[in-house]
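Following: one structure in structure tokens, then a few remarks.
Below is a slice of the complex: some chains, not all, each in place.
So that you can tell them apart, the chains are marked A, B and C in the order they are listed, and the count of residues begins at 1 in each.
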Amino acid sequence: MAGSVFGKIFRISTWGESHGKGIGVVIDGCPAGLSLCEEDIQPYLDRRKPGRNEFATPRSESDTAEILSGVFEGVTTGTPISIAIMNKTQRSGDYSEIAQVYRPGHADYTFDQKYGIRDYRGGGRSSGRETAARVAAGAVAAKLLGEMGIAVNAYTLSIGDIRADVQNGDIALALSDPLCMPDSGASRRAQEYLRGLREKGDSAGGVVECVIKGIPAGLGETVFDKYDARLAQAVMSIGAVKGVEIGAGFEAAGKCGTEDNDPFLISADGTVTKGSNNSGGILGGMSDGISPVVVRAAFKATPSVSAAQRTVDKDGAEREIRIKGRHDPVIVPRAVVVVEAMAALVTADLLLENMAARLDGIKRFYTR
Amino acid sequence: MAGSVFGKIFRISTWGESHGKGIGVVIDGCPAGLSLCEEDIQPYLDRRKPGRNEFATPRSESDTAEILSGVFEGVTTGTPISIAIMNKTQRSGDYSEIAQVYRPGHADYTFDQKYGIRDYRGGGRSSGRETAARVAAGAVAAKLLGEMGIAVNAYTLSIGDIRADVQNGDIALALSDPLCMPDSGASRRAQEYLRGLREKGDSAGGVVECVIKGIPAGLGETVFDKYDARLAQAVMSIGAVKGVEIGAGFEAAGKCGTEDNDPFLISADGTVTKGSNNSGGILGGMSDGISPVVVRAAFKATPSVSAAQRTVDKDGAEREIRIKGRHDPVIVPRAVVVVEAMAALVTADLLLENMAARLDGIKRFYTR
Amino acid sequence: MAGSVFGKIFRISTWGESHGKGIGVVIDGCPAGLSLCEEDIQPYLDRRKPGRNEFATPRSESDTAEILSGVFEGVTTGTPISIAIMNKTQRSGDYSEIAQVYRPGHADYTFDQKYGIRDYRGGGRSSGRETAARVAAGAVAAKLLGEMGIAVNAYTLSIGDIRADVQNGDIALALSDPLCMPDSGASRRAQEYLRGLREKGDSAGGVVECVIKGIPAGLGETVFDKYDARLAQAVMSIGAVKGVEIGAGFEAAGKCGTEDNDPFLISADGTVTKGSNNSGGILGGMSDGISPVVVRAAFKATPSVSAAQRTVDKDGAEREIRIKGRHDPVIVPRAVVVVEAMAALVTADLLLENMAARLDGIKRFYTR
């Protein structure tokens, strides 16, 4: 129950600290019969990997995933899939300051308050490195979803106040853009902005948008386990996320009912469609099977800044801290794939959960 | 797993439809020894009750809670607390249109897609009436939290574009304000705005803010069960919510690290305090025990509008619909106590979960 | 988490005390589309009802089930099914002794130790009356299983040392036999035995056997959620059960491998069959789809005996107690349907859980 287990049917259990022996995940509940190998996972990890460009921490980690179980002759067997990413650089650097002085905006203080002990090396369990295990699991979920014709894609929507023009942008562009923006003009402006902040020892936040396409109607459970509610937990659980939106999100609060309601229409081929997608593809907590699901996450600025900050130490004295070393001036581009992973995990779980919804479906399943 | 169960230790299971025999909740996991009677629950239900003023649907329901189990001689026994709210008015009105024609912005279409059957009377299980069961359970959680010195308070922050001045407002005022705003000037302007919309057969949305005070440090589990992540699921699971924020929320995405980081300070009495609360009282997913937890929810406009809307029916034909009857022109004021209830449920659950975090605490507990 | 919730997909939450307002259950996760009405549930409750003959407590309770939600026009909607059984006789008898003096073999002492408070009227939550809620839920599970061609049948295998000859008996007979035995000769001897015990103010125990037929292969999850493991929890959770067996059970411990292993054979029609069923229809925790699942439960004697017993009271003084009133001289016949209900609940849950096991099944499900 301590918080590192996620999902109900497609369930994952993650482990590991920033500067321990490694990190990893055990997936229990991945269906049998899925082709899977390390090459399916590595591209996802590479998108999260540090050191890819000037806007990411230069820590050198290959982040190589190894599948330890659950796959036989290249195919999943329905048994737990254990994936380990061993740390290459367990820097035994000088952690005397971080061990004593609480960094503002970080989890140092609350970890000590809750547990009375903390692996302070590189942030320990609260390091962003923890998300590599989510990404590895998310890659498996995405592979499963791909088999069902479901695609999950995220990108950087904004950094600071600089917002990408997604309407006229190209989502595919985001995969190669250094800031994962689907708008190269906005990306260039954001890069300038980040260079300026870095010079001042400061950092920026931003917004990630994630779009899920090809979802059948009816995913999500009514009341507490609505698709949007599960996405909200999944995305808010990523460190540094301070807000989550579905569809029109906070803008919906300012709209009238006649503006916000998406009209249902009949398309040329006779299927049901919608005139707009303010709902973000979800009504009453269930996917409508018509429009893509759209979720957005607001990330705060990287709290590790080299500018001087006021804080306190373990002994209750006020201190000034300047965080040393080079840190990500913005976490957003590396977080894009983390949002994608969490959305894939939720969607895979609900896809499996939904199979039990109707007696006719159950009968059809068992009378093949 | 179907979605009407919430929580891990303080766990609730809700049931009921809008126009069925009633609605209710079973709470499994409320600690023994809590004084509890119907009078503790009723004031919460009254805040959600329809028909209180011109801005709420005039349906006449007393919403009277009855405790059926789990309380003996006025005190909880640790066994399940069953609370029922029987429906007084099971209107056997004319539902032929709602049975056939999918209302835009409602769950009619997705319910049919998922289950193939739907209690369409008054929205059935997807009616806002479902939230009465949450509020009843939330009242019990709030009573428990009160015993621990924890207070959960929500209010209307904005309706449409009209925002309350909370800084100079009076939270207590919200309890008597017809729109639950802590700023009577803003409330008057919002009332005008709503009257105008109602005349046009339209509706409005808004934002609810909830503040939790008196929380010990360390509530919330790291990684997936962070306090903010659990709040996000809880609040997003309320029908019509399209966005959730913690602390600075989406504004944090536009701030620099040096602006957003809350400095730690030592207060006059030697305890640790903070210079600001952009984090919303949560760091690394755990309460800091210093600042209140602040969560906001964006509600879309009530989808039931009497203006004409385009839609389709069960037979796949395009239709025009005008939703009859008087509906809430805005759901926000009645939703305030629902947000409060969900925040209380999450907080109570994490309060209990946190007890297992440390060996020294466990030893102290068992060696009384 | 407090213990009154059971199941993962087909999940139930029970509530109620022996002499409170009533007892009941909420089922979350029953698939939509199942025909269901009170008449489906009542026959199950009638089999558990007190006062049916001289071997059951004469308490007069009609045990009438009322469905409060989740069923629309006679069909389940996929939303929670709330079933209430209101108590008719909330005897306000004299409970001063039971409130003070701990009855041996009962839960009075441990309830006080755990919770510090206890509804002592009629045993409160630890009363056998709690099982009526399980039976109501089990009736719904059995209806669902019936739709899939799965039948769950239990009967009394033995009372004291008197064992029914099941091989030559008639299972159908058990439904009308006063002791639910499928062997009228054994039943007559057991009735004599029970009359003798009752005269001495004593009571008897016995064994219930339950057979589940028509199960597809593959139900049950490997490792911790094996079919047999889930049955073991389900059956051991019934008050007074002290042992659970699958197939050859404890006898298997004395057999050699060559005796115990069930040979696989090819039957005349070319399908796989088995030469014996020592395994009780389960191998590696999964149903084999060939043989019935066989589970047995050992019930201790009713602890309520009128003979004098040594015990202690709340104040720590030794006392002698003679339990007044007429009690079941044996609980076994009334427990038969409870075992059946628990087996049905486990089987229904695993039936739904199993649908997510294989990618080919998932693909077939979604590409109808």
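The working rule: contacts are C-beta pairs under 8 Å (C-beta built on N, C-alpha and C of every residue); 3 or more make two chains touch, one makes a residue touch a chain.
Given the structure is predicted, the values throughout are model-derived calculations rather than measurements.
Number of identical chains making up the complete complex in this structure, 3 of which are shown: 4.
Rule of thumb we're sticking to: only the chains that are shown with their structure count from here on.
The chain occupying the central position, as judged from C-alpha centroids, is B.
Computed from the mean C-alpha positions, the centre of subunit A lies at a distance of 26 Å from the centre of subunit B. Chain centres here are Cα averages; for subunit A and subunit C they lie 44 Å apart. Here the CA centre of subunit B is 38 Å from the CA centre of subunit C.
The multi-chain contact residues of subunit A, meaning those touching 2 or more other chains, are 8, 222, 353, 356-358, 360. Partner subunit A is touched in their complex by these residues of subunit C: 8-10, 29, 31-34, 76, 78-79, 144, 147-148, 216, 222, 351-353, 355-366, 368. Interface of subunit A with subunit B (complex): residues 1-6, 8, 14, 102, 104-107, 109-111, 113-116, 125-126, 130, 158, 160-161, 197, 202-207, 217-218, 220-226, 228-237, 239, 241-250, 252-266, 270, 272, 275, 278-280, 282-289, 298-305, 307, 309-312, 316-318, 353-354, 356-358, 360. Interface of subunit B with subunit C (complex): residues 1-5, 8-9, 11, 13-17, 20-24, 26, 28-30, 32-33, 66, 68-70, 72, 75, 77-82, 84, 114-119, 124-125.
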